[in-house]
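All protein chains but one are shown in place.
For clarity, chains are labelled A, B and C in written order, and residue numbers in each chain start from 1.
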C-alpha cells in the first residue's frame, strides 16, 4: 500500500502461521516496502507454514533457537552478510513450560521457569547483545518486542508468563538505554490485547477472557492486523524519538478501571 | 512526502509561530495529504504569523478562545460546514497565569489557577464535549493533546502547569473512554521533551534545564519536528487501536533514572 | 490501644457521621494518644453528628469552608493558638456538583466543575499554602489526603471526581516537594477501596460496584476502620521518609487485572 518502510531491512521473529501477529507484521512490512529475514525456532519452523510467507514476501528463512548463543550469532552474521546493517527487528517470542505442563503459579517448577525466562525474556537481551557486539543495527534503528499487561497487573491464567514479560520489559528499558546512547537505536515493547493466535490459545479459559477484554476495552480488542500496523509505525521514521517505552495497543483496556459493558454483564445476575 | 493522511480533515490548535510544535504538525500533516483548519486564541492570532502558515497549507483560520463555549461551538460548526466530520484534532494549548505573574507554587493565586486549569485542561473537555454533542468526529478519528512529564513527577519550575497537565491527562482518559465506546474515537496525550518554543521560553532556568534533559535522554531531546512526525503517526490509521494513553516522546527521558552523562557532569565537581 | 501518636497534635477534616472514614480516623488517632481539632464545612456540621465525636475524643470543632481563604486562615490560626505547630492533618474532602446534578461526564457544566475542583483538589493546596505561610506544621509532620483509583483508570460512574482526584494527587506531589525541602513535611494520598459512606452513597450503581471491587480484590475491599489504621501508620514516625506517594489501600484491587472470582461471575452466563 504505502512506502513507509521503503529501503528498510529487518529481521522478524515468531511468524508461525497466519494467525501469528508476526505473520501479519511481515505482510505489512512487505507492503510498506521493507525487506526482511524470517526466523523462528527450528522446531517451530518444521511445524509452521512459514515457507508460504517467505515466498510471498521474497524473504529468506533462517532458523534460530533464541536460547542458543551460536544460533543467534549465526542469524545476525547472515543478516549482516545480506544487508550490512538492519533497520528494524520484531521480537515476538514467548513460551512457558510451566503452563504447558499445567503447573499452577503457586507450584512452579524452577527448571521450567528458568527455561521460560530464557526463551521469553533473556532472548531479547541475547539478540540485542549480539547486535550490539557486531554493530548490526543502523542508527535510529527500531527494535520492538511484544508483551502483555500481565506484566503490570495480575491475570491469574497468565501464570509465570507475567513474570517473564516483566523481565522482558525491564530488559527493554535497560538495553534501550545503552543502545540509545551508543547508536540512537530505540527499543520498545508493544503491549497487545489478548489475541487469538495458535500460541495464545493454550491459555485456559481464553475465550471467556477474550470476551471480557473485548467488553472492557472502549474500542474493543486490537487484532493482529492492527498490531502489525502499529509495529509498522514503530519501525518507521515517524517515531524515532520513542524509546524504552511500553506501549499499550489494546483499545483502551489498560486505562479502563471498569466499563459499563462489563458492569452490565457482571451485575445482571443479581 | 507521503500520503499517510490523504483525504483526512482536521483541526489544529496552537500554531503561533514557526517555533510552535503545532506549526510543525500543520506542515507535516499538509505534506501527508491532510486538509485542516488552523485555530488559536484571538489575541495570539494577532501576534502570530499564522497567516503565512495558512497560505502555505491552504488552510482557513478560525479564531477560538478555548475558554468560551460560544467560540468552541462556532469553530466546530464551521469545521462541520466545511468538512462534514473531521478525522483528527491537535490540542496544543496551555497557559499559566501564575507563572506569568511569577507566583511561586507555594503561593498560587486561585483565580489565576482556575484560569490556568480552564485554558490548559478543561479546554480539552470543552472541545470534546462540543464535538460529541454535534457528532463532529468520524469513527476512528484521533484527538491528540500535548502534555509534559511534570504531570507524573515534580519539576519545580513547571509550577502549576504540572497540575494542569495532570488534569488534562485525566480528561484524556475519561473522555477517551466515552468517545471510544460511542464512536471509536481515540484520545491520547503526547508527553514531549522540553522544547524551545516561544511559549516554553517563559519558564525560568529553561536553557539549563534543556541541557539537563538532553543529557538525561539516551536519544537526546525530541524536537518539534520529531513531535510533528509522531503526531502524524497518531492521526494515521496505523495507530487506530491506541487510546486513553499518555505517550512519552522524549528520547527515553521518562524511563532513565539517571544517565552516565548527567552523573559525569554532576560528579565532576567533587 | 496504643501510643503510636502520643503527644501528636493534628487537624482532621471531613468527619460527617460515623460512616465517614474521617470519623474512624479521629477515633483511632484518639486511641493512639493524639489530640486534634475536628473541622468540616459549616453546612455539613449542622447536618452532622460531629458533636458526639468531639465529646468522645475531647476535641474542639472549628468550621471551615475549604474554598474560602479566610476560613482556612482562621482554622490554622486557631490550631496554632492551641497547639503551636501541628504534626498531622487528614484532608478527607470531596464534592462533585455535576454528580449531584446528574450531569453526564460528556455534558459537564464548567461552573460546577470549577467548584468541584476547588473543593475537592485545590482545597488541599489552600490548606498547605496556609500552613506553609504560617509555618504551622512541625518538621516531619504528615499530611494525608484521601483519593480513589479513578485518578489512574476510568470508572465511568465516578465522573468528574476522577479528574478532581488526579488534580489532587498532582498537588500532593507538587506541594510535597516544596514542603519536604523546606520543613521535611511529608504529603501523601491514600487511595482507598470504594467505601460505604454517607458521601459515597450518592454515586449511581454503587452497591453493584462495591460487590465487583470486593470480588476483584484478593483481600476484599478495605473498610473505613482499616483505612483509619493505615492513616495512623502514615501519621506515625514509622513512615517518616514516605512522601509524594499515592498509596493504594484496597486489598490488592489496583494490581489485579482480573480475579478468578470476577471471571467466574462474568463467564457463568455464557
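Simple rule for what comes next: a contact is a pair of C-beta atoms (placed from the backbone, for glycine too) under 8 Å apart; a residue touches a chain by one contact, two chains touch by 3 or more.
The structure displayed is predicted, hence computed values, not measured ones.
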Looking at the whole complex, which of A:36, A:83, A:175 or A:230 touches the chain that is not displayed?
A:175
Of A:87, A:163 or A:250, the residue that touches the missing chain is A:163
List the residues of subunit A that touch the chain left out of this view.
69, 105-108, 110, 113-114, 117-118, 122, 125-126, 128-129, 132-133, 151, 153-154, 156, 160, 162-163, 165-167, 169-171, 173-179, 244
Where the missing chain touches subunit C, by residue
2-4, 173, 176-178, 180-181, 184, 186, 193, 218-219, 222, 226-227, 229-230, 232-233, 236-245, 247-252, 254-256, 259-261
Since one chain has been left out of the picture, which residues of subunit B touch it in the full complex?
149-150, 152-156, 205, 208-209, 211-212, 254-260, 262-263, 265-270
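Quick note on the criterion: only the chains that are shown with their structure count from here on.
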When you check each chain against subunit A and subunit B, which touch both of them?
C
Distance between chain centroids, defined by C-alpha means - subunit B, subunit C (Å)
32
Computed distance of Cα centres, subunit C from subunit A, in Å
42
Tell me, which residues of subunit B touch at least two other chains?
173, 176-179, 244
